[in-house]
Every structure is written in structure tokens, then in C-alpha cells.
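Note that this complex is displayed minus one protein chain, with the remaining chains in position.
Take a look at chain A:
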Amino acid sequence: MLADIINPYFLQILSFILINILLAISVYVPLSSGQLSLGSAGFMGVGAYTSALLTIHFDIPLIIGILAGACVAGILGIIVGIPSLRLSGVYLAIATLGLGEVIRVIFVNWESLTKGSIGLTGIPQMGREILNFAKGFGFDPAMIGLKSNQFVYLVIVLILLLLVIATIWFVVRQQNSRVGRSLSSIQMDEKAAESMGINITYYKVLSFTQGAFLAGLAGALFAHVMGYISPSDFSYHRAVEILIFTVFGGSEVILGAVFGATFLTLVPEVLRFISDYRYIIYGIVLIILMAVRPQGIFDIHLLNRLKGLKRSKGGVR
């Protein structure tokens, strides 16, 4: 019964959605302090390659590899963040886009380590590792009525879901704290924030680094879900795609990032039956949205209205 519902294809799409949500949040966090970073694809690549190389060559546990990938991306975020914070708006966007390309070109050319444009194969797959681990304890997926590959994908989705929930929880908590307040005041008016005694350099580097860390985390997870990565996975197209997730869903609220990533990952899959036209439709959807609703689907006003709706319903009850 359970086995019939759980389809590896759906589970895989679900896991892509979850990874894309992490990536969308990695753009959203710097954006909440007014910094438009297009470096997510590059940081994602750094996380993916770091974790993949560590686990392939040194046989270290996946969880440490993934954390290391995220941390290396975060540290790179600090290093790049400090000088580039003199830039703002489009200039920062271009600089970070350039950074992403530099990282990608390094992956292509450092063949002795990264195998160049062929990419890395044989990266330990997260689900299989857990399956083997569980088997070591005498567990068999058949015991809960699942086939091995169903179990593998299910485990991946569950782990990603937990991480996404933890991330959203963290970001929301942060937003309602002193840190979040200073980030949003920096976004509104840097001069005012500075004159209120907010150390703007510190908070800008902080949010930029958080974005880099999250992108690195998503990249490392991506590597261990796919089992194969190549430099083209982290190209300019990916950077733009990630930005679109956030902008489409609404860059003012975190729900926007979540919705944008979910919707835009699903659309090409749902439209598979008209495969020749699906990217045309995708493009048209974006153009219409930007013309009609430049702030994205979700914004604060819409959220407040939805909340009001719920409250008034509650009143009737």
C-alpha cells in the first residue's frame, strides 16, 4: 500500500524542490540586508566539490563532509564579503556573478583534482549510505513494505525536509531578533542604521556569509543526492535560476523564497507533456509576473491579508 504511493520519481522531484528552497533562502538572507548576491551558484559549487572530494578521497562520514562543504563556502563568503561590501546594488550583483564564474572556471581547469569538465563520479549517495548503515543493524526496507530504492529516496527527502525546516526556523527566529532588526534597518537606510549605532559592516558580512553557508550546504547535499557533479551544474544559469526563485516568490518574505523554489521546480515537470513548449511557458510566466507584480507573488501586505482572513474566519466560528 505504502509502496504504491511512494514513487522514486516524485521523491526525487521533491528532493530537488527542497534543495532549491535552501538555495532560494541563500539569496533571500543577504537580500534582507539589501545585498543582491548572485554568487549562490559559485558557493554551491564550492560546497559540493569540497564535500564530494573529501568523502571520495578520505572516506570520511557524509555528515562531516557536508558540514565541511558548507563551512568552506561560508569562510569563502567572509573572505569575499569583506571587500565586496563596499559595493552595493547592481555592482555587488556583477561582482558576485563574476566570483561564481571564476569558481566554475577553476573547477573546469583544475583537472588533477576536479577531473575538469567531465565532473566527479562515484560520490557516496546519501540514501544508499544510510541504507547500508541500517542494513548493518539487520534492518531491511522490506520490513516496512518498501523496496530498497524507495527507501533510499524516502530517507533523502526526510533528511532534506528536516534541514529545510531547521533553516526556515532559524531564519525566522533571526528576523525577529536584534540581528534581524538591524539587517532590515540596513536594507531600508544604511545611513540611518549607522547613525543608530548599528555596526553595518559586521551585519552585512554576517548576512552575506549566512547566504554563502546555506548555498554551500545546499551544494553539498546536491552532490550527495545526485552522486555526480560537474562544473556546468554551477554555471551562470544556475545563479540566475536561484535568483528567479526568490524574486518570483517574493523577496520580502521567506515564504516567497519557499514558494518560488517549489513552484518553479514543479512547473517544468508538470508541463512535461508539452515538452517542446514548457520553457516558453516558463518564460512567459516570468515576464507576466514581473510586469504585473514586480515584488513577487508574496509580499507583506498579502501575508497580512491572509492572516486577517484566518482571524476573521476564526471570529465567525
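One rule holds in what follows: a contact is a pair of C-beta atoms (placed from the backbone, for glycine too) under 8 Å apart; a residue touches a chain by one contact, two chains touch by 3 or more; residues count from 1.
The definition used in the following text is that contacts and distances are computed from a predicted model.
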Exercise. Missing chain's UniProt protein name, "ABC transporter ATP-binding protein", "RagB/SusD family nutrient uptake outer membrane protein", "Type-4 uracil-DNA glycosylase" or "Cytochrome P450"?
Worked result: "ABC transporter ATP-binding protein"
For this session: Among A:K147, A:R178 or A:R305, single out the residue that touches the unshown chain.
Result: A:R178
For this session: Would you indicate which residue among A:N7, A:N199, A:S232 or A:N304 is in contact with the undisplayed chain?
Result: A:N199
Problem set entry | Where the missing chain touches chain A, by residue | 178, 181-182, 184-185, 188-189, 191-199
